[in-house]
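With one protein chain held back, the other chains of the complex are shown just where they sit.
Here is subunit A:
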Amino acid sequence: MEDDTSRSLRRRRFLATGAAATVGALAGCNGLPGGGGDGGDGGDGTVSLSSFRGSGPLIENRASLSGTRIADLPDLSGELTIYLGGGEGGLYRDLLATFSQIYPDFTARPREGGTAQLANTIIEEGENTPADVFWAVDAGSLGAVDEADMAADLSSDVVESVPEEFHPTDRWVGTAGRARSVPYNTNALSADDIPDTVMDFPETEALTEAMGWAPTYGAFQAFVTAMRLIEGESATREWLQAMLDSGVTEYPDEFLTSNAVADGEIGAGFANHYYALRVRSARSDAPLDLAFTSGDAGALINIAGAAVVQGTEQSDLAENFVRHLLTVEAQEFFATRTFAYPMIPGVPPVGGLPTIDELNPPSIDLQELANVEPTLQLMRDVGVL
């Protein structure tokens, strides 16, 4: 029944009103046939899905879920130092706390910082790094650590449940996705005002003096890197210049960009998809919707992912931990609490988002997003940075 609703969505647009998109879903179908343990935290090692699931208007009527469950995995036991990059760190801490509740012998020592900053830290630390696991919110940071030979090989059973584009090497694996999107103010613009391709934005009259972006924000730079890889340097340079000429407004980050769209300060912006969901979750009456472009840099899906750090003395525990991040329970946590795209096909995203296979991301190697230097050079040349 959920499938009906998603089919009725236009491919590149959706309404962030979760209720409308999930009308057809049956209450109570979140039980897993044969999975067991939905009833509660039994002392018999079964784990309640509800302790991983978020709540609120966007998270009603979840579909049935499938995939590896925590009960299928060996216990976590021991102490892990986890370098936890980026803004989701605070929320990821809750997942770590839940793991510690399930496994009293497991202690996670999270260390937070900016994702790239922690990647830089691991690279500077070299073989003396105290980190066992690097859990980052962007593929470029994982790629940088990988290229510095600081990521260990993961067993194939760890990575095989995740589509290949979300683990281009076997030294890190995606744990949750974020899609590039165009949040727009429904009072100022209609869905038809947003072009299908991001390259058309500067020439679109409705968007003149109406767009916002956050060029110092990592996700935006990853997007420009993707554009550079797909369209080439000079087209990207022209696009940036044209956007500047069309009077784009700059924000420090994409949450503020999305908020400014909801406030009507700008008509539309470039931002990761979950920021709009967050704004909606806090202000359900916000005149805010999302549009997606198709097959180009504007439709990039970047990922949060994890790597076992090279040289750790805890490699078995670290790998088992990464396995746990790809269980149904953890994936449901990412979907319903951080509004991210789950990485395993058996867990759908929330809020009436098109499923990951309904989006049309460009085909590029995410690891190449680590090569931001030429992007920054380009952005500096044009005067965007």
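Just so we're on the same page, contacts are C-beta pairs under 8 Å (C-beta built on N, C-alpha and C of every residue); 3 or more make two chains touch, one makes a residue touch a chain; residues count from 1.
Throughout what follows, contacts and distances are computed from a predicted model.
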- What is the missing chain called in its UniProt entry, if the choices are "Iron ABC transporter permease", "Dihydroorotate dehydrogenase", "Cytochrome oxidase subunit I" or "Probable glycine cleavage system H protein"? "Iron ABC transporter permease"
- Given the contact definition stated above, which residue among A:Tyr275, A:Phe292 or A:Phe321 touches the chain not shown here? A:Tyr275
- Item | Sole residue of A:Ser55, A:Ser77, A:Ser155 or A:Ser234 that reaches the chain not shown, by the stated touch rule | A:Ser55
- Task: Quickly run down the residues of subunit A that touch the omitted chain.
- Result: 54-58, 81, 86-94, 96-97, 109-114, 116-117, 119-121, 123-126, 128-130, 140, 144, 216, 218, 221, 250, 252-253, 255, 260, 263-265, 275, 278, 281-282, 337, 370, 372-373, 375-376, 380-381, 383, 385
